[in-house]
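Missing here is one protein chain; the remaining ones are kept as they sit in the complex.
So, chain A:
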Amino acid sequence: MTVTLSDVRVGAELPPLALPPISRTTLALFGPASGDLNPIHLDLDVARSAGLDDVLAHGMLSMAYLGRLLTGWVDQRRLRSFGVRFTAVTPVHGRPTCTGRVVSIEEVDGERRATLELAVTLADGTVTVAGSAVIAVS
């Protein structure tokens, strides 16, 4: 089941965010827009010279998708912290899905805060990003 902010409780799941396959156009747009200009994401020749078969998607693109999962659920002004580990690379044409689940709720600095466990998972089951976020719920 999915949950709204008013009845958030431990174990509640956010509405998942399923993305279309990552295209080369997306990488070409995300590089300059995000400021991450590492050619390993943009230039096939550079990728091949590093022993890769193809360019890789930016890790921060997947984190940005997780950001959409969060701000699609709550107002961004409620976001207190957001952190991830990049656990696997995302190939071109990878199809990420973002998920989140409330794992704890506690009182901090006079507000009720929920800690969410987050993941980005590709269609083949590979977890590419694992992380957490803290959100003020009241």
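Worth pointing out:
Keep this in mind: a residue touches a chain if its C-beta (ideal position, glycine included) is under 8 Å from a C-beta of that chain, and two chains touch if they have at least 3 such contacts; residues count from 1.
Assume contacts and distances are computed from a predicted model.
One subunit of the complex is not drawn; among "8-amino-7-oxononanoate synthase", "FAS1-like dehydratase domain-containing protein", "Germination protein" or "BLUF domain-containing protein", its UniProt record names it "FAS1-like dehydratase domain-containing protein". From the options A:Ser34, A:Thr97 or A:Thr126, the residue with contact to the unseen chain in the full assembly is A:Ser34. Listed here are the chain A residues that touch the chain not shown: 19-20, 26, 29-30, 32-40, 46-47, 49-50, 59-61, 63-65, 67-68, 70-72, 75-77, 79-86, 89.
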